[in-house]
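Presented below is the structure to which this report refers.
For subunit A:
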Amino acid sequence: MLLGIETLLLILVLILAVVSLWIRDLMSSVVVFGAYSFLMCLIWTGMGAVDVAFTEAAVGAGVSTVFFVAVLFNTTRRIQFNPLDLSAKIFSAILCIGTGYLLMLGLSDLPSWGDPQALVNTNVSKYYIESAYKQTKVPNLVTAVLADYRAFDTMFETCVVFIAVLGIFMLLKKDGREPLKETSAKANDNLIIRVASRFMVPFIQLFGLYVVAHGHYSPGGGFQGGVILGASLILVAMAFNIEFVKQLLSIKRMLLLAVIGVIIFAGWGLVPVFLGQSFLDYSAWAALLPGTGEIMARSHSMLAVEIGVAITVMCGMYGIYMSLVSDGRFDKGL
Partner candidate 1 sequence: MSMINQLPFYVVGIPLFTALIIGVLAIVQPKLVRLTGLVGIISGAYASLTLFLTVQQSGTKYYTFGNWPAPYGIEYSVDTLNALMILLIYAVSLLAYVYSLRSVIIEIPSNKHGYYYTLYFLLITGLIGITITGDAFNLYVLYEICALSSYALLASGGKRATLATFYYLLIGTVGACFYLIGVAYLFIKTGTLNMGQLFEHIPSIYFTSSILVAFIFINVGLFIKMALFPLHGWLPNVYTKAPISTTCLLAPLGTKLSIYILIRFYFHVFGPEYVFQVLNIQPFMVWLATLAIIVGSVYAIFHTNYRSTIAFIIVAEIGYIIGGLWIGHPDSIAASIYHILADSLMTLSLFMIAGTVLFYLKSEKTSAFALTFRQLRITSISLVVVFASIVGIPPTSGFFSKMYLIKGAFAMGHYQFIVALLFSSLASLFIFFRLFEAYFYSKPPEPAPSIIKEDRLFTLPMIGVSTGIILLGVTFNYWFSVISRIIPVGLR
Partner candidate 2 sequence: MTNFTTILLTICIPIIGAFMIYLFGKKPNQREAASFATAFVLFGCVLKLFNPGKINGQTLQLIELFPGVSISFFYDHLSVVFAFVASSLWIVTTLYSIGYMRGTNERNQTRFYMCFALALSATMGVAFSANLLTLYIFYELLSISTYALVGHQQNADAQFGARKYLIYLFGGSIGLALPAMIIIYQITGTLDFNYSGIVPAYFNPTMLLALLLMFLYGFGKAGLMPFHAWLPGAMVAPTPVSSLLHAVAVVKVGVFSIIRVLTGIYGVDLMQSLKFNGVVCGIAAFTVITASLIALYQDNLKRLLAFSTIGQLAYIIMGVGLASSLGVTGGILHIVMHAFGKITLFFCAGAIYVTTKKKYISEMDGIGKQMPITLSAFFIGALSVTGLPPTGGFISKWMMLQGAMDANLTIIMIVYLVSSLLNACYFFPIIYKAFFKDPATESHGIKEAPLNCLIPPMITAACSILLFFNYRIFTTIIHGVTGGL
């Protein structure tokens, strides 16, 4: 594990992080930050965390860079050079070194990197690995634990996305009084990009649906699929102007879908409560779904729950992009 590719990547990641903070121009530091996230995905794939790498690539690297660019597009790119006031920098440096030292202090008795007998890998997660398939018939253990054993966490995760999109929409929504000032770039109606994106978008969305549907068998699931679907909408918004996209999915409908996604997830968990079982206990669905045993009911309800997540995340990413890029007026975009 040590001399493998991870060590090299870790050093590279460190360099990228430092560079991204030091670059003067904001846009390029965001691009370097995007590269930093992509390298992070590679490290995590190296360590066997495929689902996390997928999410980081889609959500962490892809979408957040787009958000950064959306904000920077209408504001400044340059940093005003400020006199280097040493006192604040030194004070914070000491503070961080102190906390760093404290963390190092705790290192001495942590298990070394990647040994399977460490307590963290033998206590609870051993049970998951051994019995997840038997109890839920879902080969992808990550999705099994994500959507069933700790479904409550995931439900709140979807709420987090919903809160983000609602909060951003509420904060930025202007009543349209003062129009967005003329940005330098002309609305690009570049034919080639439009044709290429019109060709690619259906495939992207198909792939997104595939990822959502195949969350059980291959890496992926609600979040990653939702982000891909959201990304396809963002691609259309970038290629064409915002008016065009709003016909596809208007802002009101987007918010409504975001709520419905969460309601699907929470509702699916609520039904067992009405049937007398505890919240999010999918085995209660066996009674409702025709011809499925307790275990199969779990795996089907996981799919349903993933769909709910996908809807919310799709509308979430799309909504955040639309608000950020048009500063709440939803009239002109990137």
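Points to keep in mind about this one:
Here, contacts are C-beta pairs under 8 Å (C-beta built on N, C-alpha and C of every residue); 3 or more make two chains touch, one makes a residue touch a chain; residues count from 1.
Regarding candidate selection, all candidates are chains of the complex that A comes from, given by their letters.
Computed from a predicted structure; not experimentally measured.
Every option in 1 or 2 comes from this complex, but the candidate touching subunit A is 1. Those residues of subunit A that touch candidate 1 in the shared complex are 102-103, 105-111, 118-125, 127-128, 148-153, 156-157, 159-160, 162-164, 166-171, 173, 175, 252, 255-256, 258-260, 262-263, 266, 270, 273, 276-283.
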